[in-house]
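Here the complex is missing one protein chain, while the rest keep their positions.
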Amino acid sequence: MHFVADKFDGEYEHSVPPVRTIVLDRPPVPVAPGVRERNPLREPLPSTTGPERLSLREISIDYGGVPAVKSVTMSIHQGEVLALIGPSGCGKTTLLRTLNRLTELTPSAARAGEVLLDGDDIHQLPDTTLRARVAMVFQQPNPFPMSIFDNVAFALREQSRKRPRRREIEPLVIDALRRAGLYEEVRDDLDRPALRLSGGQQQRLCIARAIAPRPEVLLMDEPCSALDPISTGVIEELIGELRRDLAVVIVTHNLAQARRVADKVAFMYLGDLVEYGTTADVFSQPRAARTRDYVRGAFG
Amino acid sequence: MKWLRKPWPDHRAERTLGAVSLLVGVVVLGMIAFVGVRAWPIFAHNGLSWLGSGGSLQTQLANMQATSVNPPAAAFHLRAWPLVYGTLLSTGFAVVLGVAIAVLSSIFIVELAPARLRRVAIPVIRLLASVPSVIYGLIGVLVFVPFVGNHLITASQKASVQSTVELTGAGLGVVVVILTVMITPIMIALICEALLSTPRSWREGAVALGLNPLRAVLAVTLRAIRPAIVAAAVLATARALGEAVMISMASGGSFFTPSLSHGVPIFLFEPFRTLASAIIDFNEGIGAPALSATLYAFAALLLFSAFVLSIAGYLIKLPLRKYQVRA
Partner (left out) sequence: MSVYAPDLDTRPRPSSGRGRRSSPWTWRWGDRLVLLCAWAAGLGLCLIAAAIVLYMGYRGIEYLRPGLLFARPAISTSQSHTGGILDPLIGTLLLTAIGIALAFPLAVASAIWIAEYGRPSWLARIVESSIEIVAGTPDIVLALFGVAIFQLGILAPLSFRAEGGGVYGRSFIAAGAMMSLIALPPLFVATRDGLRAVPTHMREAAFALGKTRIATIRRVLLPSVRSNIATGVTLGVSRIIGDTAIVVLLLGKTLHIETQGSVPAINLLRGTGSTLTSYVYDNSPAGEGAAPQKAYAAAFVLLLFVLALNLLVDKIGSGSLTSSV
């Protein structure tokens, strides 16, 4: 322990609290083997923008007459991560849930406008087919009360007409677990109950479960808000790798996370889409005054 | 009585309440003791083989009834297999049918029914559970038995087994149907509650993976409530085992053992008797010591099977706990 005050002998009458080296000052040890250490001030990942996957056209949602989303139009491309940001209650979760028609679980929901998935109107597709192509990861990890293998294989088994055998599914399950960054940690026993995993591992399991049937779009509803910072870092790393094959739409409260992870950002306020652009544009040169206020932390 | 009026100190209240609570434990112990002691002569004279078969149960019981004071050892001879067999048959069929119907009905009530129908279904289940067994028995013996006897059993069927037994319509089929209706509501209540208490996030996750709502329930929620289904089945079995009045009214009351060798429709029409219904049927003769010991032996067997059931239920639930939230 050395005292800062020692350096300035006599110049300070008030005592200054001693400066001690504490553990967090040392560089963090990487916890998940195979995951690169993240440098928070990195340059943005190279762009991998592909064809347009989802096209929203004047989509509006009401809950029992109260508007939640007002006439939003935008497009979502493969190879991009789109972050939906905005204060609580601005409609970003509702918009996300509209993309796989999960809003229909609420009886009071009404909608107008259309959403096209690769040119198909999602409201003309059967809802089970749509959800096989547009997968979702929720805020609270919700692994099923089964083994890890059964969780990941769940969608594969259910979406095929005949029940496939374990030998056929196993390589797909292992591949999904690898892409979700969980395989190395669970490879010794895939039949362990999934509920015994830690929070971060459960969320990665949910991601593996969602991407196993090779969806076209992955929707993530604040996937890291229930997790500790280290698991959050691991999952953000994952998103960067997943976006090559999928279009990823992530709703987040955390502006710093949006900056780290997203290629495009959409800012919503009270149901309106206020701003839509690349991360650099929205965070450094926002066009709307409201965006600038939010991004600077003036409200939220 | 002034000490009663003044507010009691806590320790006295605690002791008194504790003593009253202990009374219940004493009563239960007393029940086990009394039933066991009264049943002892049968076990002493026959060992466990009284559960087996041999000789005519009817004559054995008639002998017992005839001897009133100081019966000779021979009077205690008992081979009650027909009753055990009847109990196993009726309970087994009713529980298997009942579990299937209960699970399906619970899925209907929780998932499939439109809201208006669901509001009707809950009082319906409660009503079915509270109808006294004597009313079930009355409907059974005055409606079902004549219907089966006159319209479902053909004359040739009656003639084919006339030498061994007379088919009147009262028998296994009617009893199993009514018993199923009696035990299903309890199971439905338990299973519905279990279905409603599973986290909604599982269902949402399954639907988000592209399953239709019914499939989501079958694939995820049903697996998750397996312990509750086991608990419901155990409860229903205990209820079915102890049912005496309805079976006494609708089973035809004979010591015959229905056998599959007569072919399936006739098998269901044959009369029988269970341990519980035998107790009610022969309760007049409880003055005769040998008969009294027999009836207590039946009761002891029923008590014992209730214990075995709860332990079996606990053991079945153990491996299922691995995948539950509480793990």
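Of note:
Going by the order they are written in, the chains are A and B; count residues from 1 in each one.
Please note the rule applied: a contact is a pair of C-beta atoms (placed from the backbone, for glycine too) under 8 Å apart; a residue touches a chain by one contact, two chains touch by 3 or more.
Everything quoted here is computed from the prediction, not taken from an experiment.
Between the chain not shown and the residues B:Ala44, B:Leu88 or B:Leu104, the one that touches is B:Leu104. Of the candidate positions B:Ile42, B:Val141, B:Val174 or B:Ile229, contact with the unshown chain belongs to B:Val141. Only one of B:Leu51, B:Leu152, B:Leu218 or B:Ala312 touches the chain withheld from this view, namely B:Leu218.
Shown as candidates are B:Gly18, B:Gly92 or B:Pro265; the residue that touches the absent chain is B:Gly18. What chain B contributes to its contact with the hidden chain is residues 7-10, 13-14, 16-18, 20-25, 27-31, 34-35, 38, 101, 104-105, 107-109, 111-113, 117, 120-135, 137-139, 141-143, 181, 184-186, 188-190, 192-193, 212, 214-215, 218, 235, 238, 241-245, 248-249, 253, 276, 279-280, 283, 286-287, 295-296, 299, 302-303, 306, 310. One chain is missing from the display, and on chain A it is touched by residues 58, 60-62, 67, 70-73, 101, 104, 108-113, 122-130, 161, 269, 272-274, 288.
Heads up, the rule we're going with is that only the chains that are shown with their structure count from here on.
Remark: chain A and chain B have CA centroids separated by 53 Å (rounded to whole angstrom). Looking at the complex, you find that chain B touches chain A at residues 199, 201-202, 204-212, 215, 219-220, 223-224, 322-325, 327. In the complex of the two chains, the chain A residues touching chain B come out as 100, 102, 105, 127-132, 135-136, 138, 140, 142, 144-147, 154-155, 158-159, 193, 195-196, 206, 209-210, 213.
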